[in-house]
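Have a look at the structure below, then the notes.
Here the complex is missing a single protein chain, while all its other protein chains stay put.
Per-chain numbering from 1; labels A, B, C and D assigned in written order.
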Amino acid sequence: MKNSLKFGWILLLLLVAMASRAQDSSSLYVAQLLHPQSDSVRTHAIGRLVALRIPATFPLLMAINDKKLYLLDNQAITIDGKPSDEEKYRLHRVYPDTRPLHNSSGDPLLLSLSQLKTVDIPRADRLLLLPIAPLFNLYSPDAQKRIQAYGQLTDLQDPQVQKILADVVSKETDYNALRIGKESLYAIQLHTAKNEATAKAYIDSIARNWSDNASALLTAYGSGKAFNTNTANYAIEKAKQLESKYDNLQRIQNLFSGLSLGSILILIALGLSIVYGLAGVINMAHGEFMMIGAYTTYCIQMLFSRGYGDWFFIISLPLSFIVAGLMGLILERLVIRHLYSKPLESLLATWGISLILVQTARLIFGDLTAVKTPQLLAGGWQAAPHLTLPYNRIFIIALTAVMVLLTYLMLFKTKLGLQIRAVTQNRQMSACLGVETRRIAAVTFFIGSGLAGLAGCAITLIGNVVPDMGQTYIVDSFLVVVTGGVGKLAGTIVSGLGIGFFTKISEAFFQAVYGKVFILLFIMLFMQYKPKGLFPDKGRIAEE
Amino acid sequence: MNHAYTAPILSVNQLVAAYGQSTILRGTTLSMQKGAITTVMGRNGVGKTTLLKTIMGLLPVQEGTITFNNQDITKIPSHKKAKIGIAYVPQGREIIPKLSVYENLQLGLIAHADKNAKLPEEEIYHLFPILKDFRKRAGGNLSGGQQQQLAIARALVSNPTLLLLDEPTEGIQPSIAQEIGSILQKLVKEKGLSVLLVEQKIDFATQVTDHYYFMDRGKMVMDGGAEELNHKALEKYISV
Amino acid sequence: MKTNNSSLYYILFIAIFAILLPAGHLSGFLSINTISIWGRYFCFAIAALGIDLIWGYTGILSMCQAFFFCLGSYGIAMHLVLQKTALPDFMVWNKITTLPFFWQPFNSFSLTVILCMLIPAALAFLIGFVLFKSRIKGVYMAIITQALTLAMWLIFLRNETNLGGTNGLTDFKTLLGFDLANTQVKLALYFISFTVLCLAYMACHRITRSKFGKVLQAIRDSESRVSYTAYHTVNFKLAVFVVAALLAAVGGMLYLPQTGIITPGRMDVKASVEMVMWVALGGRGNLKGAVIGALLVNFLYSVCTSWFPDSWLFILGFLFVITVLYFDKGLIGLVTTLRARIGNLYLKTAQTTN
Amino acid sequence: MLLTVNNLSVSFGGVHALNLDHFSVGEKELRVIIGPNGAGKSTLLDIICGKTRADSGEVTFKGKQILGKNEVTIAEMGIGRKFQKPSIFPELTVYDNLLLAVKTKKDIFSTLFFRVTPAIADRIHSVAMRLQLNGVMYKLAGALAHGQKQWLEIAIVMLQDPTLMLIDEPAAGMSDEETEKTGGLLLELAKTHSIIVIEHDMKFIEQIANNLVTVLVRGKRLMEGTFDEVKNDQRVIDCYLGRSNAQLETL
Partner (left out) sequence: NQGASKSASTDSTATSKETVKIGVLHSLSGTMAISEVSLKDAVQMAVDEINAKGGVLGKQIEPVIVDPASDWDLFAEKAKELLIDKKVSAVFGCWTSVSRKSVLPVFEQNNGLLFYPVQYEGEECSNSVIYTGATPNQQLIPAAEYLMSEKGGGYKKFYLLGTDYVFPRTANKILKAYLLSKGIPKENIIEEYTPFHHQDYQTIISKIKRFAADGKACILSTINGDSNVPFYKEFANQGLSAATCPIMAFSVAEDELRSMDTEFLVGHLAAWNYFQSNDLPENKKFVDDFKAFCAKKGLPGGDKRVTDDPICWAYTGVYLWAKAAEKAGSFDVSKVRNALYSLEFNSPDGLVKMDARNHHLAKPVVIGEIKPDGQFDILWKSEGLVDPQPWSPLTSPDKDCDWVNHNGTYAKK
């Protein structure tokens, strides 16, 4: 980030030097733009600046385009990157040069937005910048912007632009930006290539480089502008190859989506399965514990609303577990405790509780809310060209893996787990063996509800927080529990992943709605062969 | 020492207990000596199992008291009873079906006074060799008799002072039933264990009993020392 | 003694709903709207009887009764729509010019009635056959039927299904030439629903009292024992499942003309769970409980959403929790225990006075 | 032969539970099976009544193959089972338990329009009387004591009136007196039925073993013979009877 910033400025300084002659005529328009007598003057000034294409004005234009142009002591300035914890920004000048601003002691100047005067340029005027936006965006310190700019430059035939492009590409540092920059260059060269050999060479280069638009470019070239059929066919051939490669990547993307959906389902089903095993009941309020976890995250975000970056999320992870767990504990103490080994009654009661919880949440929070994605998890990992794996989903997958592992260890490698499993199967006898069934039941409920809360916290990364969010996932997660076989950890995992994958694969063929119907029917058929889930108990214990 | 000998380890006084509306124990009184095997006998459905369940705390006491080691345990919950040294082998085995044999045994350790106690595997497998081969098998998959053996082993693991046995030989092959008898006597002798045995098979009972009680319709109707326990004397109580 | 108790209930029930309520309307105390609302509750009660048979008596938790209910409703709705226009208006919007084939039979009323029962019964048979043959039980059964309802819900929501999508079917005018907005017609529908409920109750009562009913309860207790006693459990389960589906469908058929709309919302997850809840609240495994539960919950629903618009969910939620915690056999169980208590008290006082 | 078993093999997760080369029971025979815990006795009955699937082998009943048939079909063919752990309908009254068992047509329509005829009522009452259940006729079966449940289950099997009764440990949890009564009952039933009984109570076996006794050990048939032959066989003493044999002698 820092590097690219520096790089951007160096480039800009270079340009400023190059264009110092043109600067004189531009300064007038800049002044008009910053302090317009009337709207039409401003519009005219922008129009002129666009027509002139003076690199020295690019930073200014860029600031206008980003709606980040401010005035400070009559200097045109803009803000840098993200704000500090106190919502203050670093600043730099945009015209006539791009010097960063310092305070009297020589440290970078930090100001909040309210201390700056916003220069309001109407969208109509901003739209005037569109034609040259790619050009000035080439100098943006933001790689994402540059990528976009490169992409938009392919059509330009202007030699001056080509020169700038070549220049910028030669200094490009960002991997993705470089690729797309190269593509633009190759494309221009391809279009100007005069013989078959060079044309083919450039086609190869484009294909090898394989950036976003490669196949579209090659197809367009092949079906129109190519100078002979040979190269045209060659280009189309290459485009087809790229397409099929792309299709393969798409498959991987689908698998990843399946994995991520599966992890979410597993995370929810995990708690459900534990609690189910204990109370022997369909815990209708499980989805609501998830909702509680999500609202906990939301509340913590509100508390942390000023600064502290991603800390709010890191803190909410354990906290949502604890809060939801505690709610589960209270519920267990007040209601479920009286209902062990009465599955029907607990079904009813948990349904009642879920109604109460949903309406309570609605009264407190009222409406649709959502949690900010922490910075660390925003965006995605470019695993390969055309294959972005969002960080938030990677995080959820990892979280699920960790929780599954911990749950496994807890259940099967500790004394607590042994007691939990004993209590789930035979409360009275466990008590006779010295197991404090009440405490164990409470702990189990705590863990089960806590896991739901954690799932809720994780889901804020991809969805919103609404009072009845629990309902969205609950049927699916019950399906996971059931297809996996009730109370079977391994079954839950396999069926969660299975349902995730199948959903995503069927979604690729059918529309989302039919995809879902298809999955449900598939599960029904599957249960024909495995009426007790993936990993049924064998032998005599299977009978109950 | 003398004092310990005379004070009963368990005494049940005028116990009344019921399942919902139907009262089963109607003033049961019983007292058993430390280091002895006391047997409760009686026809089907007179409330023997109910008595053990009530002692264990699985059924609330409506009236009367239960004293163990001079401590009133009428009201304390089952798991505490287990922790102070009462172990229970219920009728119907009550093995935790989906836990392996080994895990079932481990559960027995929870009530052990010593938190760090290890499973006395050697001893157990010596008594019940079959359990060794089936260590990893789910308890619920064992045959009836194997489960019974497991239930007894599990109770012994906690190193109890009082053992409640509800028809322990039910479904067990004769040789092992025999063995169980000798083991009980050995434990009583060597470790000072006290045993409250519910048994219907007079053969087995006569062989191990120090003192017997005879129960009918929720009350003790007769008791006496081992020497009095003979077929003739009992016959009139067994038949209506 | 026992029959006396029951007949008291029956007399009370008939007195209130066959005499008091209509009389209230005729003398102007109750609007026809109130009468219609009760008519609708009766339809729910009919469906609840089915749920009680399949769940309360046989122990099979079927979460797809709402779907069968909707099938009945949709069938009648299709007939009513066709009474009004040759081509439903939503089809016109969707640029469909000819009536789809499966709409054709619904032009005739008698065919409609037959199909409304035949289709749910056949589907129930099919679903039941598949599920029971493969020995799906317990939660597995519950969740799968739930999922099935969800799938059906999704399909009914689609416009391509040609059943009106989310909007469902609405805006009916006449049934067999009678104007549905007419007060007399509404009253008649009320009485029909009431009569059908009574008949359904009597039928279910007979079923549960018969040996067939005992077999059902035995299946709930220990299915394998029933098999070893040489009963084909699959057949029995299938039979109740079909009967329950039929009851739901009949309820749905009567429900529609009194409500005036049917949408897939009637069979979403919430709706299908709620139907089970009526029975649970009233008292599972007791036909009176099922009826009372359905009537009471729906009555509360109507009343609370008007009187306490923000908080009826709390009321319902607490009702569930409290019923469960304190009256574990549902409302009907509560009544019986109360009676027993009072009876005991009476006995005791009688004894002391003696 | 009423029931013939050949080369039957069953294993659970690789462990052979049963490996029976030949076993057969004739008409109106009372066959006792004994053997150590885990020998595969209950498993054998499970296979015959269709509860467990066999890996290989054949079982014929009245000349018809019954492997692969489901429980109901087998029950209809005339095989009734009493389980080691009592299996009854806990939430029905004892009377209803019995009523359901009575041998009549058991399809949907017959049950719907079923009426208790005096003959059926008599049958139920006489059976209940013999098993001392008449006092608890209207109690819920789940509330019975263990021993009563055992009898109730026997009563259910009796009312079913099967050709072959499979009785698993009928004397478990019963007093000697009651055990003896059960023995008498079985002997009487054997006059009209074929019965397979599994027991560990040697006194009881002595009472009822008029025909052959089969000894199973580790899934294999160790021997078959009269009670006396079996009792005195050294192998049986070693692996099954132990010293208690000696005790029997002293009686």
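Following the convention adopted for this analysis, a residue touches a chain if its C-beta (ideal position, glycine included) is under 8 Å from a C-beta of that chain, and two chains touch if they have at least 3 such contacts.
Small disclaimer: the values here were computed from a predicted structure and weren't measured.
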item	value
Displayed partners of the chain not shown (whole complex)	A, C
Listed residues C:Ile60, C:Ile143, C:Leu157 or C:Ala290, member touching the removed chain	C:Leu157
Sole residue of C:Gln65, C:Gln146, C:Thr263 or C:Thr323 that reaches the chain not shown, by the stated touch rule	C:Thr263
Of C:Ser31, C:Thr85, C:Gln184 or C:Asn344, the residue in touch with the unshown chain	C:Ser31
Missing-chain contacts mapped onto subunit C	31-34, 36-37, 40, 93, 154, 157-159, 165-168, 170-172, 181, 259-261, 263, 265-266, 301-302, 305-306, 309-310, 312-313
For subunit A, residues in touch with the removed chain	123-124, 127, 130, 144, 148, 151-152, 212-213, 216, 246, 250, 253-254, 256-257, 260-261, 359, 362-373, 378-380, 388, 390-393, 459, 461-464, 466-469, 471-473, 503-504, 507-508, 511-513, 516
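Basically, only the chains that are shown with their structure count from here on.
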item	value
Which of A-B and A-C has more C-beta contact pairs	A-C
Between subunit D and subunit B, distance of the C-alpha-averaged centres to the nearest whole Å	29
Distance between chain centroids, defined by C-alpha means - subunit B, subunit C (Å)	52
Touching two or more other chains - residue numbers and ranges from subunit B	141
Residues of subunit D touching at least two other chains	12
Touching residues on subunit A, where the partner in the complex is subunit D	538-539
Touching residues (chain side subunit D, partner subunit A) in the complex	12-13
Interface residues, subunit C side, partner subunit A - complex	130-131, 134-137, 139-140, 142-144, 146-148, 150-151, 154-155, 157-158, 224, 269-270, 273, 277, 280-281, 284, 310-311, 313-314, 316-321, 323-325, 328
